[in-house]
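Removed: one protein chain of the complex. Kept in place: all other protein chains.
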Amino acid sequence: MAKADHTFGEIRLDRVSRGFDGVMALQDLTLTIRRGEFIALLGPSGCGKSTALNCLAGLLPLTGGSIWLDDRRIDELPPERRGFGMVFQNYALFPHMTVRRNIGFGLAMRGVPRHEADPRIDDAVRMVQLEAHVGKLPGQLSGGQQQRVAIARAIVVQPPLVLMDEPLSNLDARLRLDMRHEIRRIHNELGRSTVYVTHDQDEALSLADRIVVLRDGRVRQIGTPEELYARPAVLDVARFMGYRNVFEGRVEDGGAERAIVVRDGIRLAGTPRGALGSGRASVAIRPEELIPGEDGPGAIPGVVESVEFVGREYAATALTADGLLLHFRSHQRLSLDEPVHLRASPERVLLFAAEEGA
Amino acid sequence: MRSVDSLPAKLWNSLIWLVIGFFLLNLFGLISAVGVNSFATRWLGTWFPAGYTTRWYFSAWDEFQLWDVLLVTMEVVLAVVVLSLLLGVPAAYALARREFSGKKLLTLLFVLPLLVPPITYGIPLATVLYQVHLAGTMTGVILANLVPTVPFVILVMTPFIEQIDPRLESAARVFGANTFKVFAYVLVPLLAPGMLAAGLLVLVRTVAMFELTFLTAGPSSQTLVVALYYSVFAAGVRAGQSVDAMAMIYMATTLIWLFIALRFVDPTQLVTRVKKTS
Partner (left out) sequence: MTSQTALSGSAADRPNLRRRLAAAGWDRITLLVLPAAAFVVLLFIYPFAYGLVLSFQPAAGGLFANYAKFFSDPYLYDTIGTTMWLGLPATLINMALALPIAFQVRHFRWQRILTTILVIPITLGTVLVAEGLLTYLGPQGWLNRTLIELGVIGSPVRLIHNYWGVFLSLVITGFPFVFLLTLSYVTGIDPALPQAAATLGAGPASRFRHIFLPLLVPGLAVAFCLAFVQAFSVFPSAVLLGAPAGPTRVISIAAYQAAFEQYDHSMASAIAMIMGAVQLVVVVAVLGARTLFYRGPMGSGKG
């Protein structure tokens, strides 16, 4: 496998599908992973992201499509012949081996002689800062340390691709931020490709070069974090990217750049995402983009329903006359039942064609 | 759950302990009868023998060629333990890890030899072994004894394997281990306690397995329990003390292994074969 490293360019997934008993866990995933790229697979649980990762690792056979490493088709190779590295959700460290043997496992399996393997293991141990723990068993380590062992074990074989399955989900909040930083640093240092599965959009946005949003086994959008954040293609993705205020209205003036949506006394200008047609549309606004302002055209009137201090500002909700609950932010403390007029700039108000039956 | 004991409840409790005591007393009696008789010089019409001696052990040893019999027993038991683990553990692994069509049928196939008593399938099995000239040989005895022990290992090991995180094997595979290496480096070390327990249970069962060995063994492939049967069967020919001395030797070989096995397993596993759910 080691020889392939230098020629490795990209991995192509071509309509990769995985179904079982007529249920499609993953359908037609097409994606090209460039060298050195950090890809996040993002979606709620059951969306197919772990299926995609396991298909890529070879732990699940495909039921359709193909996977290519440059010109070589690899989807029918067993996992041990693909030469990838993987970090498992619960780390899956071998409980009967020391940290050092765990990290050296991949090299031992490849028959790398000791004099070559030892310095590589040392490098990996240094990279994850575990020098003091190499003789311990996994059961004697903390969660964060186990996580580092799992990462070292995955990178020591210098794989063309490192797969990570929700690696931070078992850590507490503070450690998670530290490790997130570490993972990106190690990725940059190695210059290999990484595919990272998560359900946490903050993780995906901060780590990835490109994000693949999945839902119900299908790709909803592929794009850079900036694209997904500012211009989600579909309502699903918008919801996932923190557009908490979603409500429906009637399209009154449906231009391509700017459209007006009307709903029970509210008249809102927004940016259409895709063709709206005439009829109904869904409006999506982030709480951060919705702030109290002057009354007048384009403002949404309501009364304050709850206020929470979240550090730099207040997170609040307001109830409109027709019973819509809106999340917004405020710099001043508001009192309950106080009337507010919420405003958002039209660029930040996204409009989607209303979903069937939504 | 312990309520204040009324008189009928007390009587009922005492009655049950009395039954347990009576059973254990008789069990103890029949075992010690063998023990006492094996050391008796002469024991006729009295509570205890007239005198004690160890000479029956020496005469039994020569008379029944116990050295040869013990050797055969050891060889058979060892081969059965090793082979049933070799066949049973991989099968248990597949059953624990995979859902596949035909799994129910296979499970039934593996349960049947444990449900059907050995004498029932032993006679057709012995007939087949005679056809292929394996009856009477060591190979035949080993093959016959494997019929219940392979399924036994599968049934003991499947739940044991199910409780090992499958991601450990996934990790080993991703890092380059083929199926054989996954077994050698990851599974066998993790399965060792379960395999030890299963192996000991197979050992105890095989030492005591009478019917299958009896139906397939020849003069040179008898195990201890079969030799004991023949000596009791022909009891009139030899001194009863000599037979009992042999019985004591048999008892010792069985119980030593039983007590070793009980260090690693719950005694009920010898009977129920399933992991206790409580």
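Just so it is clear, A and B label the chains in written order, and each chain counts residues from 1 on its own.
Basically, contacts are C-beta pairs under 8 Å (C-beta built on N, C-alpha and C of every residue); 3 or more make two chains touch, one makes a residue touch a chain.
Treat the numbers as computed from the prediction; the structure is a model and nothing was measured.
Visitor: From the listed residues B:Leu11, B:Ala50 or B:Leu112, report the one that touches the chain absent from this view.
Guide: If we include the chain that is not displayed, B:Leu112 is the one touching it.
Visitor: Can you name the residues of chain B that touch the chain not displayed here?
Guide: Contact residues on chain B toward the absent chain are 1, 3, 9, 12-13, 16-17, 19-20, 23-24, 26-27, 29-31, 33-34, 37, 44-45, 47, 87-88, 90-91, 93-95, 97-101, 103, 106, 109-110, 112-113, 115-121, 123-128, 130, 143-144, 146-147, 150-151, 154, 179, 204, 208-211, 214-215, 225, 228-229, 232-233, 235, 240, 243-244, 247, 250-251, 254-255, 258, 262, 267-268, 270-272, 274, 276-278.
Convention: only the chains that are shown with their structure count from here on.
Visitor: Averaging only over C-alpha atoms, locate the centres of chain A and chain B and give their separation in whole Å.
Guide: 56
Visitor: How about chain A: which of its residues touch chain B in the complex?
Guide: 1, 57-59, 78-86, 88-90, 92-96, 105-106, 108-110, 153, 157, 163
Visitor: Inside the complex, what are the residues of chain B that reach chain A?
Guide: 165, 167-168, 170-178, 181, 185-186, 189-190
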